[in-house]
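As you look at this complex, bear in mind that one protein chain is not there, while each of the others sits in place.
Right, subunit A next:
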Amino acid sequence: MPPKSILKKTAVSADAPPSARPVNQRHLDLALHHANIIEQRKTVEQQVLDAILVLMDFPTAPNADPTRPSASDALCFCESVIPFQPADYDSLIEERNIADKCGYALCPRPKRKAPSRAKKHFIDTAKGVEIVDRKVLEVWCSDDCAKRALYVKVQLNEEPAWLRQGGYGDKIELMVDNAEEHRKGLPLRLKKGAATPPPPKEEDIAAAWAARDDALADLAIERGETPGRLSKTSKDLIQERIKERVASAPPVPPSPSYGPLLMVIEGHVPLSRSNRNESTTAEKGDDEDEDDRDWDKHLPG
């Protein structure tokens, strides 16, 4: 007979897979909710990185003119910088500078060269002579490009893209000389209302319903629930039905108490005091008067 083990018999060994305990649905939901938020953030960061990789090699044509960019380039640029924060835009400029290009993504020219390789330079400005870092000098190809690039930067949303709510701030305007061309490049949206004859009644109703749905969708966006995206307030985590806590009995006011019970201190009735109270209710006023003058009784004079 083998020797009997003195160790406790454990139900599960250390190597066994975790026991199939029923998962708490609420905990699971909470974990998934937060995991999804992190996932969303990672996606946005990847998106920004991809955009920078593309914009580093911009513009597509080597002889493009930053003042009159082609419509496709401009559109692509505008769309890619929407998820950017200003800091991301700075990184884009930095990366372009390392690649020896002008910081403005729509400009094909190389960046300006400082007059010498010294770390600091004296520069004549309107305010007088200033000492400027060489790095600052070598960001743009010209002041014009700097203006155009910063025109975009100030429009960027400071809030990280994964926290943004609703659909505002997703329209970036460029500073271009051929603005009409770009507008023409966009899909045309013609107003049909005046041209079409008044529709029959059924369609009217359908249109009304559609308008209502549109309005609801707009409201949802306003609330921050972007379609296809997680809203910050997950519906699953909020209980649909609110349970009222029902009291079993109506509240009872404390029973009024008179006489000796008035003197009760935490359930204790001081005996001597209550006795005296009963016997000397009439003299009470005098008593108090005497007590009031207690203080000067012992004083000299």
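As a convention for this text, contacts are C-beta pairs under 8 Å (C-beta built on N, C-alpha and C of every residue); 3 or more make two chains touch, one makes a residue touch a chain; residues count from 1.
The criterion applied here is as follows: contacts and distances are computed from a predicted model.
Going by its UniProt record, the hidden chain of the complex is named "DNA-directed RNA polymerases I, II, and III subunit RPABC1" among "Transmembrane channel-like protein 7 isoform X1", "Actin-related protein Arp4p", "Ubiquitin-conjugating enzyme E2 1" or "DNA-directed RNA polymerases I, II, and III subunit RPABC1". The hidden chain makes contact, of the residues A:A61, A:A99 or A:I205, with A:A99. Counting the whole complex, the residues of subunit A in touch with the unshown chain are 13-15, 45-46, 49, 52-53, 56, 91-92, 94-95, 98-99.
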